[in-house]
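Let me give you the structure first, and then I'll get to my questions.
All protein chains but one are shown at their positions in the complex.
Then we have chain A:
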Amino acid sequence: MSLKLTRRNALTGAAALGAASLLPNGFSRPAAAEDTTLGVFGPLPPDPAPPGAAKFAGAEFDAWKAANGADVTYDLVAWPQLHDRMATAFASGSAPWDVMYNCGWVPEFESFLLPFVDDLPKELVDDMPGSSFSTVTWNGKSYGAIFTLSLLTLFYNKEHLDEAGLGAPPKDWDEFLRYTKELTRDGRYGFVSNYGEPAGIGGTASYWMAFLQQAGGTMYAEDGSPAFNTEAGVAALQMMIDLQEAGTDPGSISYVGINDATNVLLSGRASMMMNWPFMWKPAQDPKGSQIVGKLAASVLPAGPAGTASIDGTDAWTIGKSTKDAEKARKLIEFYLDPVIQKKQALDTGWLPIRLSVLNDPDVQAAMPLAKVVLDQAQHPYDSFVTPDYNEISQAVGTEVQKALQGQKTAAEAIAEAESLASAIIARRG
């Protein structure tokens, strides 16, 4: 909003203040149904932006606004800046938004959010994977609705596998290691990842959490205390170390964002990586990809306990200071409507969260990946978000990095990581 500080504006403002103070309810006049304006805070496209911000379902969005007597204004920033903008606004008590994008930060911002999931229609909730609510639930209350099924799966270059005589993708850890070794040839690497940033969803710690679940481990005990210094925790890290030695791109330890690692795969310099569904669409664009038509995906190779993954946790939440909680919830319901979800998938490349839309033949035909991610969703996936997720993942991720660089053994790193995590949780109280 721009505000011109002119004498005329000052006088007009003063007159308006005087008039408003004469109203029976002062400033608290309830907004008429037809003049509600909802403020939505979210990421800029091509990250998962909603209708009206990204170019899809524009007509449906206009129709929804007309039918609900609501206008919607968007405050969009680049994804990497979302968290800091929200944290500052919440901390100062001046968050102006009704609906907000969240990504694993629900426990951290819990006190500023409104639980609303119990009020969602049953048919909607039943049409979403039950696990999708785990990362938006804290202290028994659900504060958000995931709107895209974004699970880490295995992406691989079919051509490279065919050349190496490896028909199907690796099914378990042993095959994963063997494939990585055999695919490391001709100046390229069998596997690539981004281990440069320890913290956050998509950081080094989160990759280890996927391996941890594949090994049958978990991050926390029932009482919330760290419980990962176990055989499974060490085995998960040892698998990452072995993968490194088998033929992971050595640059992986310095690639900070998944963009860097994705570019290695898209340029044909690596054969496999763990990545998110969104990379499917850019990989088919010849402007930015040298492996058009060569990419395939499968569920992550199984560890001793089977396959398991982590989720991207992209969710819509409602702020406690919302002007109209009901309309804010209805807007989220609109974002999750099957028609909108289908357009979201087909037009933007972001998979839907609704199971019915994931099973839609049009969606599966346009995005063969949908079936793979749906399959991955049948298995455990947990990103273990907590209010101090950033701190804990920073501590754990840093220890994992040390082990990957040979500075510590897997057992030493995991023991130290649990000790650091315990201290962080003790401070939380």
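By definition in this document, a residue touches a chain if its C-beta (ideal position, glycine included) is under 8 Å from a C-beta of that chain, and two chains touch if they have at least 3 such contacts; residues count from 1.
FYI, contacts and distances are computed from a predicted model.
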item	value
Absent chain [UniProt protein name; select from "Carbon-phosphorus lyase", "Multiple sugar transport system permease protein", "CRISPR-associated exonuclease Cas4" or "Nitrate reductase gamma subunit"]	"Multiple sugar transport system permease protein"
Listed residues A:P43, A:P169, A:G190 or A:G247, member touching the removed chain	A:P43
Given A:T88, A:N359, A:Q378 or A:Q407, the one touching the chain that is not displayed	A:T88
Touching residue (missing chain; options A:W276, A:W316 or A:F384)	A:W276
Among A:N68, A:T184, A:T262 or A:Q344, the residue in touch with the chain that has been omitted	A:T262
Contact footprint on chain A, counting only the chain that is left out	1-3, 5, 43-44, 46-47, 75-81, 84-85, 88-89, 91-94, 96, 202, 257-259, 262-264, 266-269, 276, 278-279, 282, 286-290
